[in-house]
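Working notes, structure below.
Of the protein chains in this complex, all but one are displayed in their positions.
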Amino acid sequence: MNKIIEVAGEMLTNGEVQLVVGYEKGSNGNERPAFIDAPEACNKLIFDGSCKINLAVYLTKKHIKQKGKIAVIAQKATLASIVTLYTENQIAIENIVALTFDANSNVVKLRNIDEIIEFLKAAGKSSDELDDKIEEIEKMSTEERWNFWQEQFSKCFKCYACRAACPLCYCERCTVDQNQPQWVQVPATKTGNLEWHIMRAMHLAGRCSNCNACSNACPQGIPLNLLTRKLSQEIFKEFKYEPGTAVHQTYALSDFNIKDKENFIK
Amino acid sequence: MNTESYILSEQNLAKLINGFIEAGKTVFAPFKDKAGKINFKKINDFTECDIHYIQSVFSAKAAVFPPVEKLFEYRNNKFVQEIKDPLPSYFPETILFGAHPCDASAFAVLETVFTNDYTDAQFSERKNKLTVLGLSCSTGDEHCFCTSVGSDPSSAKGSDILLSLLKNGNFVADIITEKGKIIFDKSKDLFEQSNGNEEKITAIIPDKFKIDELDQKIKNSFEKNIWQAQSMSCLGCGACAYVCPTCSCYDIQDLGTVYNGSRVRCWDTCGLSQFTVHTSGHNPRENQGQRWRQRIMHKFNYQPEKIKLLGCVGCGRCSRACPAGISIIENLQKITKE
Partner (left out) sequence: MCTNIYKPYLMKIADIIDEAPEVKTFRLQFNDDQERQKFIFKSGQFAEYSVFGEGECTFCIASSPTRPDFIECTFRKAGKVTTALSNLEIGDTIGLRGPYGNIFPVDEWKGENLLFIAGGIALPPMRCVIWNCLDKREDYKNITIIYGARSVNDLVYKHELKEWQRHEDIHLITTVDPGGETPDWKGEIGFVPSVLEKVAPSSENTVAIVCGPPIMIKYSFPVLEKLGFKDEVIYTTLENRMKCGIGKCGRCNVGKVFVCKDGPVFTLKQLKELPSEY
């Protein structure tokens, strides 16, 4: 951990970056985002298994971008988010340096998109315990599955913490905030909740970095990451695409290819 | 009226609660779900509730101010134009059981907002039909700060009957209001005499800041930079407002078609970027720092000056729920030191 503190401090001192976005210990013992612009304050930085927030969410915020060049402490999922944000033209990669650890606990500085993609490739795929949970749900009957999700959504109050914590939910005016027409109901009713979560999962299909920020953010602990992970699996199955692996100019669900299968159209 | 105290054994408490349920009343109590989160919900038996909790995720305000409240039903076509009030059955007799003093004292704030000048009938119905069986706190944690905002873990404010846990697992029941007395009178046999010396288990909540210092500093804080600094990590969601027992902002939406449907009142929050946006696109609070300032100044300055009640009860839910780990205690302390 000291290495990150050193590197971050150096980068601020020599003006390589104007802001370090990392993690620190909060006053109540939990980790939380840290925004450091003074080298001596870097000793607050931590980077361990408790760090759950996906810091890429701050890279699209105006008040952060304004600060200049930014070093962001990145877990693998954060790196994947950065690749997707870059693909979608939401960040200026030349103003971002990602700091992470390699397999030998050395600090690695990733300065451009190719370096990030290479790093992710070398780090390899990590197993996802969500896959087991998804399998469990898929073994349920349609009715059991429906009941499972209805029960989960009944806990939802539409606080949009899931949306707020997701780096890829960067739309200035979200679909739910559109009222001409009102695509998704505003009140937290059964229908409204279902519409919201399905719509969000679909908007993330093929883009989600599987960082679990959404379910970690949910005050009720609703396992929203299962929805997004399930759709990630489907996108990979059908289109062989996984966020973070390449700079894709196309988006799985909005790109039409003449060779697309149509056997599901009856 | 003078507060009278009695002993209620754990067994008899169960009988009391089940008695309400059998009599057809709605009992709203804390319940632990499969994810281990405590929330208030309608229970069908005493065994469903879990009263040994520090704090629920969402407050008990839904008992009087639900997330979605029907205002009226409408029909509008060539032949019929009518508006129907919600039926009385929509507002059942409700017992709120197991709410901590922070939640119970929040009702006074909500009541002032919803009944000053214009009386919100739906809120009024629910509040009039609500009896609060509060539960004083036997434990707290680092997020609690009720003692800094003029309350304490065994405050009777807002409760009709206040239960306090004893070392032997039974409870002392303080009958606080007339409503509480009605309940007591109907089930006298469940209560025993108290000798007044029973040892209650009461949480110790240390002071986090002095409210008059905060009051002094916050008055002159509008133009300060502190709001931008404190809200750097704020992601602009509604978690803090929705879990809060005193937040009362709402939206009005129509559900249905232009021919029939209902108009509802639903929770909203000043933290969302679109809250104050005009149709022209102009947004008086266009950045999160301004919205954070509104939240804090409203709770600790604007509202108290108007209704003589603080807009915060120190329950700490906002800090527990915040996805960005923002601590309200830390921020209020910083303002006090500015």
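Per-chain residue numbering starts at 1, and chain names A and B are given in the order in which the chains are listed.
Here, a residue touches a chain if its C-beta (ideal position, glycine included) is under 8 Å from a C-beta of that chain, and two chains touch if they have at least 3 such contacts.
Bear in mind the structure is a predicted one, so any value in this text is a computation, not a measurement.
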Per the touch definition above, residue among B:83, B:182, B:204 or B:229 touching the missing chain: B:83
Of B:22, B:45, B:305 or B:338, the residue in touch with the unshown chain: B:305
Given B:139, B:276 or B:333, the one touching the chain that is not displayed: B:276
Contact partner of the left-out chain, one of B:39, B:248, B:288 or B:319: B:248
Candidate in contact with the missing chain, chosen from B:100, B:143, B:157 or B:265: B:265
Residue ranges of chain A at the interface with the undisplayed chain: 179-180, 182
Hidden partner chain, residues of chain B it touches: 71-72, 74, 76, 81-83, 85-86, 88, 91, 113-114, 116-122, 124-125, 222, 248-254, 256-259, 261, 263, 265, 268, 270, 275-280, 282, 284-285, 290, 294, 298, 302, 305-306
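Convention: only the chains that are shown with their structure count from here on.
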Whole-Å separation of chain centres (CA-atom averages), chain A against chain B: 32
Chain A - residues contacting chain B, complex: 26-33, 35, 53, 57-58, 62-64, 155, 157-161, 163-165, 172-173, 177, 185-189, 213, 216-217, 219-222
Touching residues (chain side chain B, partner chain A) in the complex: 33, 35-37, 39, 57-58, 67-68, 142-143, 228, 232-233, 235-239, 241-243, 251, 253, 255, 264, 266-267, 272-274, 287-289, 319-321, 323-327, 329-330
